[in-house]
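Take a look at the following structure, please.
Note that this complex is displayed minus one protein chain, with the remaining chains in position.
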Amino acid sequence: MQRLSSALFLLGLGLLIAAIFRGMEFGTAAPIVGQAINSAAAEQVGAANFVTAVVLGYRGFDTLLELTILFTAATAGGLVLGKRSPTAKRDPDAGFILQAGADLLFPLLVIVGLYIILHGHLTPGGGFQGGVILASAFFIPILARPGTRMSHAAVSTIEGLAGASFIFIGLLAMFGGEAFLTPLMDRGELGALLSAGSLPLLYLAVGLKVGSELAGLLTHLSESEAVD
Amino acid sequence: MNQLALLVALPLITAFLLPVVNRVSTLAARWVGPLVLLLTSAIGISLWPQLGDSAVAVELGGFRPPLGISLYADRMALLFALATSIGTLLLWPSRGEEWLRQSTLALILAASGSGLALSGDLFNIYVFYELVAVVSYGLIAARSSAGSFAATLRYLIVSSFGAALALTGIALVYQATGTLNLAQLSRLAPTHLNNLQGLSAFVLMLIGFGVKAELFPVNTWVPEVYATAPTRVSGLLAGVVSKLALLIIVRLLVLVFNQPEALTVMLVLGMLGVVTGELAAWRARDFNRMIAYSSIGQLGIMFIAFSIPGEAGVFAGLAVALHHLVVKPAMFLLAERWQGSLHRLAGAARTSPLGAALFVLLALSLIGVPPLPGFWAKLLVMVNLMAQENTLYMAGAWVIMGGAALEANYLFRVASSFYHRSDEQSSPAAHRTRDLATASLLGAGLLAGAVLIMPLADEIEGIASQAASKNRYVQTVNPEVLP
Partner (left out) sequence: MLDTGLVLYSGAFGLILIGIAGIVLSSHLVRIIFGVALLEAGANLLLLLATWHEGAAAPIIVAGRVPDRMADPVPQALVLTAIVIGVGILALALSLALRVQRAYGTLDMHEVRRRMEQDIAGEAGIDLPSSSHAPAAVQTARQEGGA
């Protein structure tokens, strides 16, 4: 019975989607907002990468919420996974090659991650992409030596302060009588490293928050007891 | 008017900092959450008088819509934003082992719920909706029992499925119009979305956002979650969060998709919800599931009411929604001590006379017995349905009548068992003072509503006429006209 109703539901949805597909014209839609942003972003925001101008400028509010979703998922994940029982078995340390490789990779990954975060307003990349690389920099050593513990206190402090500073920069604009999340500071010269006002600061906050969030979530998962 | 953003920003910054604050002082961490919610409620209330006849829009980031995201507050939006803050405050999670994480989640729920009510951008609404969803997974799983994990996972799957469908709908809308701003969409809808693609986008979003509003085919999670989640969380989900999802659907209907077919889809799904919900509640054997299924039925009535075209539909639906917003959390607070089989509840009036009396009051209003507010809300829906002179709307009226009869049957069955003497088994434990006080407060609100029904109805009608006005929304947000 349930199988039958699922199949019927699927059929209905499939027909709906087929109907949409038939009626669609490919590659002809007019991006009216996109065009307006493409012609205004250089002057209004001052970031050479217009995607960044959208992510942190025009739709910065979305980005704040997205950070909050990651934060919430990490908090809820901690709640679900609970504490590790002290008697649980640990994986043995990895061999020499993996350990040495992890040690070598660590500084490189940190530098690449920070580079990608700080150039987010100029080139493809930014806080999310760089944050993920930062997280992996801190997570790979844990894969090599499962016995070592990451300091959850430090991770949650970085995460809290980075998230709060994003909102704080947004609130600063409100003290000046502007709307929440209005970009601050001088826009500078288009394409320079120090340009686009407060956007690089925001991306730094995003990068640190994403990095600590993901590192925390991954270590939580790796610290939870394995199921045999 | 920039302060509107504070309703979202303040609880969020507190939630981010809560673990840090806790490392400095546990006492501060325990109290800062409720205090911030008091503050945001106060900000919300202070904005209320300014919204007398006009609505306001805030351009976030200082970018003119439709380039930037705008918040829009009329009295309906502010009312629901306030309801989220105050509701979270009233149903603040109990102090358990995981109080810190739960407080963090509750703060985020208050922020995201307020934002959901205020947001004026389609994709921003989707992000807020997902945020509300993730917060509720965390709060439901807080029970940490095997059953609650399984229920949360199944809920997560249904909800993510719905959210992905809603995202597909949003993609279709963006493809057709090139914008996400609700006001600009409202301008473009008659020429760009009045076709099959527009209708399918609406159906996808209706199913997607309908998951939280307990809409008919995507409400399988309701009985499982409300039976395993902490009762305060169930109260919040059924009372407040479901209304927020409904509010979005109503906004979309009023502003963008005012095609008759869209209303018909909603009407039919609402009727199916009433039928299935009330029948299942009638058959339910434990208290939590009974009120969970009955909430599916009640939300079905709201869908039917909002499917009435024009201002009358918004007025009727809003009346039912506000009534349910007060009654359901109170019911769940009573459920805190009355979980489990209905047989166990025999003689509950002896140990908890006030609780039993409150239940009778709430049940009477839910069924729609005059002169309680529930009666007037249902009457309004019925009168407007009858006025449509359309077979399908008439059928809707009959479905509501039938549902009310079933409701009367099962709620009275439970209420009368409270007052039966039971010798062979022990009566359930008395309620905690905190739960009972909150439930009494809500019950007192219900009684006050019954006494002041005429001014209250005028107020709600004013709110509804403001919310049903497409022109007011477009003029207030006033998006730039782009070539």
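Of note:
The letters A and B name the chains in turn, as written, and every chain counts its residues from 1.
Throughout what follows, a residue touches a chain if its C-beta (ideal position, glycine included) is under 8 Å from a C-beta of that chain, and two chains touch if they have at least 3 such contacts.
Everything quoted here is computed from the prediction, not taken from an experiment.
Of the candidate positions B:Arg75, B:Arg101 or B:Arg143, contact with the hidden chain is made by B:Arg143.
Screening B:Leu51, B:Val134 or B:Ala415 against the full complex identifies B:Val134 as the residue touching the chain left out.
The missing chain, though absent from the display, is touched by one residue of B:Thr104, B:Thr152, B:Thr438 or B:Ser469; that residue is B:Thr152.
Note on the undisplayed chain: of the listed residues A:Ile17, A:Leu104, A:Ala154 or A:Leu193, the one touching it is A:Ile17.
With the whole complex as reference, residues 94-97, 123, 127, 130, 133-134, 137-138, 141, 143-154, 156-157, 160-161, 164-165, 167-168, 170-172, 174-175, 178, 180, 224, 227-228, 230, 285-286, 288, 336-337, 339-341, 343-344, 429, 432 of subunit B touch the missing chain. If you put the missing chain back, the residues of subunit A touching it would be 6-7, 9-10, 13-14, 17, 20-21, 24, 26-27, 29-31, 33-35, 37-38, 41-42, 48-51, 53-55, 58-59, 62-63, 66, 69-70, 72-74, 76-77, 80-81, 122-124, 128, 190-191, 210, 217, 220-221, 224-225, 227.
Operating definition for what follows: only the chains that are shown with their structure count from here on.
A straight line joining the Cα centres of subunit A and subunit B is 30 Å long.
The touching residues of subunit A, when paired with subunit B in their complex, are 9, 16, 19-20, 23-24, 29-37, 40, 44, 57-62, 64-66, 68-69, 71-73, 75-76, 78-80, 82, 153, 156-157, 159-161, 163-164, 167-168, 170-171, 173-174, 177-183.
Remark: subunit B residues 2, 5-6, 9, 12-13, 15-20, 23, 58-63, 66-69, 98, 101-102, 104-105, 108, 111-112, 115, 123-124, 127-128, 130-131, 134-135, 137-138, 141-142, 144, 149, 152, 172, 174-181, 195-197, 200, 203-204, 217, 480, 482-483 touch subunit A in the complex.
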